[in-house]
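Could you have a look at this structure, given as structure tokens, before my questions?
The block that comes next holds chain A.
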Amino acid sequence: MSVEISPMILSVFVPLFGAIAAFVLPRAAALIGFATLVLTSGAVAWLARDVLAAGAVGLPLGGWGAPLGIDLRADGLSVAMLALTSVVGFLVSIAALDSLKGPEQARQRQYFWPLWLLLLTGMNGVYLSTDIFNLYVMIEVIALAAVGLTVLSGSRAALQAGLDYMYASIFGALLFLMGVGFVYLQLGRLDFAGLTGAAPTGALIAALALIFVGLALKTALFPLHFWLPAAHANATAPASALLSGLVVKAALYVVLRLAQYMPFPSENLLTLVGLMGAGAVIWGGVQALRAERLKLLVAWSTVAQIGLIFVAFARAGEVGLSESWKAAALLILAHGIAKAAMFLAAGRIKDEIGHDVIRDLDRTPIRPTLAQFTFALAAISLIGLPPSLGFIGKWSLMEGAMAAGYWHWVGVTMAGTLLSVAYFSRVFAGFLRFDRVRAPVGEHQGWALADAAPLTLALMAIGLGLLAAPVLSFIEIGYPFGVAP
Partner candidate 1 sequence: MQDVVAAVLITTGTVFFIAGTVGLLRFPDIFCRLHALTKADGLGLALIALGVAFLAATPGAVFRIVLIWFFVAAASATCGHLVARYARRSGAGVRHD
Partner candidate 2 sequence: MTPDLIYGLTGVAVFGIGLVGALSAQDRLRRVLALKLCSVGAGFLLVVGAWREPPAAPDPVPHALVITGIVVMVSATAVALALIRRLQTLEATDER
């Protein structure tokens, strides 16, 4: 009796088994975690090959088929998200090996791996799901694991931030669940296919609103972003990288996915989404300008960037949605990679110089050069300078908005870009200024192997811009929005 296993089920189960093993055998957690990530990446690669060869693939779990059972489905967009998660996850794991290596971090090390692998289980589950209740459960897996990672350091600030995150997370999930209830009331089924083409009745509009607000809370869309800066800024560096680079993307992905199937009630709603995004871009930018600590600045920049992704989503109105999601997807990928790199680099800088107060970045004779360089590279992608992936995303955003005559979104994007230049240049100035240091500046201090992972991520964020065309054609596989490119 040979077991026939699909790569889809493996990309959810391998991390699950890994988490179990890492929890049961805490001493071998790092080793298990690593092996798991390698195997998961293998499963995702296998899945990517299948999707490339055959287009979108599905798997009716239990053989029942939707709507009674739950189907898994993988198309270009899902696989792109899975790949993002695998690649970023793998590199962050390498960084975590170094950043959690001290004897005083034994406990963090022991819990980092099971929590992170559970998180991976949940995220991969979200990207393959086609059922809104299943999404709810997966989101909760993510939420609990993510909160665990947030408070890994055990500091009071981290715990307070983690508790606020927990409240927001539960609250968002419950709004989502209420929305699921209304969908069931109206349609009697919960699979994506059942949503397609449904008439926008009152119950469905309520469902949509509840689900959207719930997800906006989870992904920290302005003005529901209040929990994010503290949570992401106070977590340990690898956890911050995972939270900011990957976790918020899961909820964003669900928004994209639902927009594909939900009957969208109106153009006005899309405008509202765009306005919230614009608010995030401006407010996040202003707060980042005022932030006193490096990691807080980076966290506020996440708020702004999430807003930008929503602007991309709304950039060309209802008619343009069949194209706009691609701009949003590109920005999601770009932000995921670059922000992970940036948080890791910020963590390295903090480790090396012992603090992350922006004003005093230049008051130290130690210069973690490579980490600073990595930070700058990541910033290039986040600002959206060529040829980074962030630039390509921004280009698509503005191109679509311009072609559709939505100049206000072009203006918002430009304002956001200028703000990001302004706040990141505060950091650059701290890196490059050295007249206040009394001690002679040593050469190349702080070059360490630990910089390899963030640097690789940052270089990917820049370099993937050159591969934007194949990336774009890949995420179109299975025509997620039902419109042929």
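These made the cut because all candidates are chains of the complex that A comes from, given by their letters.
Assume contacts are C-beta pairs under 8 Å (C-beta built on N, C-alpha and C of every residue); 3 or more make two chains touch, one makes a residue touch a chain; residues count from 1.
Here the structure is a predicted model, which means the values were calculated and not measured.
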Interface partner of chain A in the complex, by touch - 1 or 2: 2
In the complex with candidate 2, residue positions of chain A that touch it: 68, 133, 136-137, 140, 143-144, 147-148, 151, 154, 156, 159-160, 162-163, 166-167, 169-171, 173-175, 177-178, 180-182, 184-185, 188
